[in-house]
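As you look at this complex, bear in mind that one protein chain is not there, while each of the others sits in place.
Labels A, B, C, D and E are assigned to the chains in the order they are written; within every chain, residues are numbered from 1.
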């Protein structure tokens, strides 16, 4: 099992979700983060004080999947999130040692979906 | 060492915290996330435009523990979070390669608690 | 590759960022979390009802780096975040199985920076 | 008069800031819809039931649909202002009163049930009581009870009905083990400011033009709010180490409530005394009595409005002075015990009547359609389940 | 008069709460800057263009820089209040009108282009139309068209121009596949409350002191807002299972719009009827017509203000009654079909003129400086890209 973490542009979220559903990846956890990367932020000005706004709004996806779903999930995210412009974000993949469904207490691959 | 990530229902947070303290797991990090799972969201309507609200508020717990604490922690979360209804959430367990306490710079299992 | 997760005090964020840039770690993802640890929270009172505010605002950093950058990154975080007082936070290090840059689809170490 | 209209939105934010993030729209909607519904009810028949001359339970029906309510002043109510303006002014009272109750059953009442209950309540509780106290031929009025701007009709009336509702609808889930934290206190302060502002219209306006009275009402209203807010802050300071913003705001509102029936009859100095005790009594009701008896009056409508209203009505019996308002009467401290008795009667009658009838109406509604939302809906919040909306976007 | 000033901030929050978190300052800024710019434009030359006597396209220039506009009442406009006060009162109308349009091209118009467009629009569209309908020598006025508080001049005028802008600036990115969720509905309610409150000044004030008229305007304004809000809530209830807060607020505003031209001429009962249909028509425009034709009138300026304004203007032709305002005229239902025709003409002329000229001005601006922001800026939001600010801090 793997835990896939993806950082994407906010305006791509809907597209990514659509692609994920197509790939039958229906269970995801989403949160809002600030990211600093290659993409330059926008300077902010408050009463003449310049503020290098180097953090940009991004969306963070957390998706636990079984091995067989890893590549399809990655493809879906790429399809939905890629604009080709700087700031598209990253996908991080971690090994998932265990997964438990709280409702049923079942463990392992079966608990993921 | 393991890093335990749990996604639970917001209204269960207090119960889960209580159980964790009972199990002597006192150090946790909490954040608010949106989750899409089996549980159906509520449709929203804005000036007649329907919006399939398929994301529900969930709470995300992050708990780093030593091996010996893994099971007790899981049990505590299950005890506190389980309602038996869809949407109860999941527990994800990752291997934790290293843990450092910033204040003392000590590393490894000792830094966790 | 490693995924470094750091929980720090909000007021240290600027310092930590500065140190990270010095160490040439430029890509980070930041989010706001609540933490419960050794540091005691502040009691809140609403119309006479006491509320043990045991959760404190913390900042969560997520940084993916190649092996060679692990120690420099840790040092930078320690330099920036350490005040010596309780509540300084923790650093968690996970093995990163894979990393993909969405824009270019390149994988592995090259995709991290 | 326009000022008074702002009180309902003010109340909406005062309450809205105190509830959870998932229930704020529920509060705003309930206040807002009352502004709509009662405005219409009032001109259709409410005003007639309350103010059309008549010795009975209600006023007569001759003013239905504003028939015969024109621009010429109606001297028995206000000799100097157009009758329709007086009608509008009273409409705002009829709107704010049921709105006050919202705080008691906040975060758990079904919207449909709420609507039905409120229309019934306004018709069968507010309108008659208003008639008794203010209407031509109203028996409490004839008895000589003084209620300058609605201490009895508005605050006690709403407060006791709210108390009833809080008890019978039951505790909020999650209210057992812990407090539900206010999701946006600045909104509560904003609401308090609008209430304070509107209250000037409420009290000063109740002098219906009589210039000096209006000024006195204006002065004592401001003084009472200030003194009561300060008192609560100090009480918090003493018993909880720090003065809280919510407490100060609550105190100020309590002071406004307490001065309402007295505004036209007491001096600024008396106002300070009235305000200080208003805060003390409310403070005890909210922080001692409520936990002790364990009813979940979510936003303390009973503790602040009912207690404050009762105290204010009785205080009028104590501090009223002909020196301030010749048309009024002297209170106990000015050598006239009788007034205090009359005030007590008015209070007692209102409490008894309002509690019983409200309870009956509530039970009817509860039987017909269940007044409380399902547990599942309560967990998801009223905003999503009752109005299909989210107050705030969480991610964008 | 001061009340009316609050309407622009009210509108700012009404709109601001409905847009995305990254564009709220864009809305607030556009409203706020109009308050600044038009206030100045008005005293410099706007007032003269609109109200200085003159039979032409515009008023004459003799009142430029308020020359000759003193404290003595100018009897042709207001016999009882100082001329400068009348001027200020009208200034608020001239400010709110362009501000209404902001909702149509929200979240995508370049600020610089916005500024230029608005100054041109006020000069070449608002000022003349205001002159025709209200100015001494205005031909629609001479024709006998009734517009009590700006249904034609303000709402139809702004609504149709907004419609044009929405079409030609194009859809918002992301508006195609989904709705853009309101980021802060409590702000929208706050704005609605301030609008409602200010509208009293707007309508009641338009009676320019004549006491009875003011009272009537006050009553019908409140009644219309209430009835329309309630109607929309019910429509939502029927077609979408639950009454929504946004809908109720929208309905209330629609009711205020519809009653604006009629406020001084109709009774409270007529107001209820007018309000109910206002909500129904707007509801259809917003939930049926708009999706059908697929223009992206982001915050429904056309659906609410233009439709509401048209209906209100025609309704005045139907429900107006000399019994309410001898200075007015009787409408169709009171045996005078002619008025309805005149109203229709006034409406038609305004629509035609405003649409065409607004379009020309828009095209000029678009050619000169591109009216719309770049896609990149639209994604980042107007707050950051047009004003270098964030409305809220995300982490601290």
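What we mean here is this: contacts are C-beta pairs under 8 Å (C-beta built on N, C-alpha and C of every residue); 3 or more make two chains touch, one makes a residue touch a chain.
Worth saying up front: this structure is predicted, and the values here are computed from it rather than measured.
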item	value
In the full complex, displayed partners of the excluded chain	A, B, C, D, E
Which of D:30, D:157 or D:248 contacts the chain that the document leaves out	D:248
Touch criterion as defined above, residue of D:157, D:216 or D:343 at the omitted chain	D:216
Residues of chain B in contact with the chain not shown	10, 13, 30-32, 57, 59
Footprint left on chain C by the chain that the document does not show	9-11, 14, 32, 34, 42-46, 53, 55, 57
Those residues of chain D which, in the complete complex, touch the missing chain	3, 20-22, 181-186, 189-190, 192-193, 196-197, 200-201, 204, 211-212, 215-216, 218-219, 222-223, 225-227, 229-230, 233, 240-246, 248-249, 252, 268-269, 272
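Just so we're on the same page, only the chains that are shown with their structure count from here on.
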item	value
Farthest chain (mean CA position) relative to chain A	D
Interface numbering overlap (same over half, different under half) for chain A and chain B	different
For chain C paired with chain E, centre-to-centre distance based on mean C-alpha positions, whole Å	50
Shared-contact residues (touching 2 or more other chains) in chain C	30-32, 94-95
Residues within chain E bordering two or more other chains	22, 178, 181-182, 240, 242, 244, 246, 394-395
Category of the chain touch graph - line, ring, star, complete, other	complete
